[in-house]
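The structure appears right after this line, and notes come after that.
Only a single protein chain was left out; the remaining protein chains are all shown in position.
Each chain carries a letter (A, B and C) given by its place in the written order, and its residues are counted from 1.
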Amino acid sequence: MRIGVLTAGGDCPGLNAVIRSVVHRAVSQYGDEVIGFEDGYEGLLDGRYRTLDLDAVSGILARGGTILGSSRLPRARLQEACRDVRETANRFGIDVLIPIGGEGTLTAASMLAEAGMPIVGVPKTIDNDISSTDRTFGFDTAVTVATEAMDRLKTTAESHQRVMVVEVMGRHAGWIALESGMAAGAHGICLPERPFDPADLVEMVEARFARGKKFAVVCVAEGAHPAEGTMDYRKGEIDQYGHERFQGIGTALARELERRLGKEARPVILGHIQRGGTPTAYDRVLATRFGWHAVEAAHRGVSGMMTALHGTEIVMVPLAEATAALKHVPRSRMEEAESVF
Amino acid sequence: MRIGVLTAGGDCPGLNAVIRSVVHRAVSQYGDEVIGFEDGYEGLLDGRYRTLDLDAVSGILARGGTILGSSRLPRARLQEACRDVRETANRFGIDVLIPIGGEGTLTAASMLAEAGMPIVGVPKTIDNDISSTDRTFGFDTAVTVATEAMDRLKTTAESHQRVMVVEVMGRHAGWIALESGMAAGAHGICLPERPFDPADLVEMVEARFARGKKFAVVCVAEGAHPAEGTMDYRKGEIDQYGHERFQGIGTALARELERRLGKEARPVILGHIQRGGTPTAYDRVLATRFGWHAVEAAHRGVSGMMTALHGTEIVMVPLAEATAALKHVPRSRMEEAESVF
Amino acid sequence: MRIGVLTAGGDCPGLNAVIRSVVHRAVSQYGDEVIGFEDGYEGLLDGRYRTLDLDAVSGILARGGTILGSSRLPRARLQEACRDVRETANRFGIDVLIPIGGEGTLTAASMLAEAGMPIVGVPKTIDNDISSTDRTFGFDTAVTVATEAMDRLKTTAESHQRVMVVEVMGRHAGWIALESGMAAGAHGICLPERPFDPADLVEMVEARFARGKKFAVVCVAEGAHPAEGTMDYRKGEIDQYGHERFQGIGTALARELERRLGKEARPVILGHIQRGGTPTAYDRVLATRFGWHAVEAAHRGVSGMMTALHGTEIVMVPLAEATAALKHVPRSRMEEAESVF
Partner (left out) sequence: MRIGVLTAGGDCPGLNAVIRSVVHRAVSQYGDEVIGFEDGYEGLLDGRYRTLDLDAVSGILARGGTILGSSRLPRARLQEACRDVRETANRFGIDVLIPIGGEGTLTAASMLAEAGMPIVGVPKTIDNDISSTDRTFGFDTAVTVATEAMDRLKTTAESHQRVMVVEVMGRHAGWIALESGMAAGAHGICLPERPFDPADLVEMVEARFARGKKFAVVCVAEGAHPAEGTMDYRKGEIDQYGHERFQGIGTALARELERRLGKEARPVILGHIQRGGTPTAYDRVLATRFGWHAVEAAHRGVSGMMTALHGTEIVMVPLAEATAALKHVPRSRMEEAESVF
């Protein structure tokens, strides 16, 4: 069997672990040939690829990034690229394509599968917001990095009687903010799923100071926003890739809290350190299992499905279902977090 | 409501996170009184306790160990202690007891519940071998520590063309060896669940050297043992607590491999560093959720149950069911690991 | 002997290690009494203090921040406060004061010593810019945090063919940028000591891309600035404490490089995570030695001096000399860094 692999979308710790696992299982167990396309769908369209044998994936398990490179495919081009991808895959004799990517990549994969291309997807997002899987790899690493940063910030906040506002990733779903905030014992957590009122944060901080705890840490997802009418907030400019740039809710909220509290408040924007570097053990195991099961599925003739974690098992779920809606933080999880503020 | 909390059995990262979460939820939400018994069931029997308010659990989320202390209750005394515990709990006006512990602790808890004591258990084991829950807190930390150690050992093994045999915890179940071995890319993994043949490891190492990879790392659970007749192995002496001491399978296997291969092989026994220190973000979140849900269950009048992770949800499962049998590594998980050797 | 201790100025990992060491040595060896003033000179002026015995410093060695709290004393008040401090110290029967702080704190200490107050200073700055000592504690931790962040950023930069501009601390001296840049293998390093020309960075990046290395990391000290006429750069607003706020050279430089290169460039501002959290082993040892030697010096009747590292030895140097000029990165150290770009 000839298997094509590609990584698309934003960087995510664990991508190399998936690639390595696909190659190990396919080559060692089945004698397959594995081809890696460079820079995501672009490499597939342009015919840029390399053969991946055991030596090619030696030593990459613990390395962040992706040895294949990645790119983001603008939504507008997805539909038309779809036909080209199909043709190119045929030209290279690809029996099955294993795209590793986020919601955009998997939506494209779903279209390709409907167009007749054999596809087994592997979900990837540090944001953990893909439906139909309990978790995605990369998320644990992002939460770990954010938690370690907040562990550090708590001591400096305490020494200086400050409020620290830590902005973590999560444009549409607040999973990283929820779990890193809980893990680090943040005193306030703001998620995209529920507009916040700065007055509640002010009240929390003042209650803490009244109790003699003269600092506070607020963990805010980059996609969180104040409830209408509670705070003056204009989002940052938009760049040519459709992403906000350089100024965000963390900075705005720190200014607002400082103004209302009359105490020092400082923003810390963790940014890209959450998505780079060596994956945690958890993410390496999950990524390795996803790769293994993707190959198994391919050999069972599965298509239009992706790997998913259900409890302790890796199962296959329809791509169409997984990409139908983002997985948001439910109300019940928010309540768990609130109780430990 | 008056809630008693105790931690029993071996140390486990996340114990303090559970205690803190129980106190936060019980005190802040319900106005409960929380009492912490010292040194496990011993403190309950002896009447040694302290009141746990918000200040008492301030700053403990990220700390390893347990602020309440712990002890192991010899199996033989469990049955008789059972009656005393019930009486003592009554004397202190405990409405519900939340014991946080491993299989022994939970078995005792199950007996107490049957004897009429309201009990909500919280499972704890770094070995991840308690049934009825997908995971236990402490396990992720142990896997992380073992993985980081093997990451370090790989470079030194490679530079010196050596075989490193790394012994990790897991007396009866091989979860730590399985997951840390996968995460670190160990070339051989030996679990208690399946006797190993040293000849297979010799073959693997020689195949690697033949491919030009002049080192290997073998991850072996402390409870792994050779298949009958494959290797001379006598277990170490037994101390007064019923545990083996000082010499184990890691050392024996390193000697055996060195003898058979004619290459340097070195044992590394990770030991107690796997169970101490700050918990990972994953374990802090799981422990916090367990504590929260234990309080909720107590207020719903649940008894004889323990918290458990099912997928993404925390549910309550019967203690009797959870302690009926250890959760072993299934054959399917071993196969996933084998493919990436 | 009655010893007063205080920590002043910005937070710095290792402060607690100094406090603990002072108490251990003074109490255990000499039977001294140690008093800790709260929130720096403020506590001394206001008479807020607590007695520090062995129990008070138990478990603080590895903790970031300072158990005594800190504050910044505006320069303008230093002179007049000087007399009050002297009087207050007398009132509390302080035989010698050990202020732990940065350049401002030590300058104040020098004035106090000249006014007749027995003083042994301990230098503290994560910036490593105090003269007369090879190193200061806290610096190694800051460099370590910045290096780990850049290690993570390199993989994500590589996967996305991006330029990452990492802003680290260092308002007046570039030691953190120099050493973390060297340790992480940054491809460009900008220090306050030498105005940079963005054209040089553009040239470096383009040379790397031409060689097939399709990413770059630039490490820039917060106090670095472009050479006159090379780039439009206005510094951020100034807050009431005299510090710039929220927008800095890292963001400006990333925008500039993106504009000139036509490639994605992203700023990452590490901020306060560099000065919080547990100190590295190096910093704990240095801080412990400083505390030990400060007590020894006090008992030898030394005053107006501070502890300093010279080679492998801790020596005493005059406060006046140490605070006469900041220690800048010399040209020779910049050359070492340049060669590995």
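In this text, a contact is a pair of C-beta atoms (placed from the backbone, for glycine too) under 8 Å apart; a residue touches a chain by one contact, two chains touch by 3 or more.
Treat the numbers as computed from the prediction; the structure is a model and nothing was measured.
Among the chains on display, the ones the left-out chain touches in the entire complex are B, C.
Although one chain is not drawn, the whole complex shows that of B:114, B:158 or B:313 it is B:158 that touches it.
Touching the missing chain, out of B:69, B:226, B:291 or B:304, is residue B:69.
Interface note: of C:285, C:320 or C:334, the residue touching the hidden chain in the full complex is C:285.
Contact with the chain that does not appear here is found for just one residue of C:183, C:261 or C:326, C:183.
Within the set B:59, B:195, B:276 or B:318, the residue that contacts the chain not displayed is B:276. Take chain B: the residues that touch the chain left off the picture are 7, 10-11, 13, 15, 63-66, 69-70, 145, 148-149, 151-161, 164, 241, 246, 251, 255, 266-269, 271-273, 275-278. Take chain C: the residues that touch the chain left off the picture are 20-21, 24-25, 28-29, 54, 58, 61-62, 134-135, 140, 143-144, 146-148, 151, 179-180, 182-185, 211, 213, 278, 280-282, 284-285, 288-289, 292, 310-312, 336, 339-340.
As a convention for this text, only the chains that are shown with their structure count from here on.
Discounting chain A, connectivity by touch gives the groups B | C.
The centroid of the Cα atoms in chain A and the matching centroid in chain C are 34 Å apart.
If each chain is reduced to the centroid of its CA atoms, chain A and chain B end up 29 Å from each other. Multi-chain contact residues of chain C (touching two or more other chains): none found.
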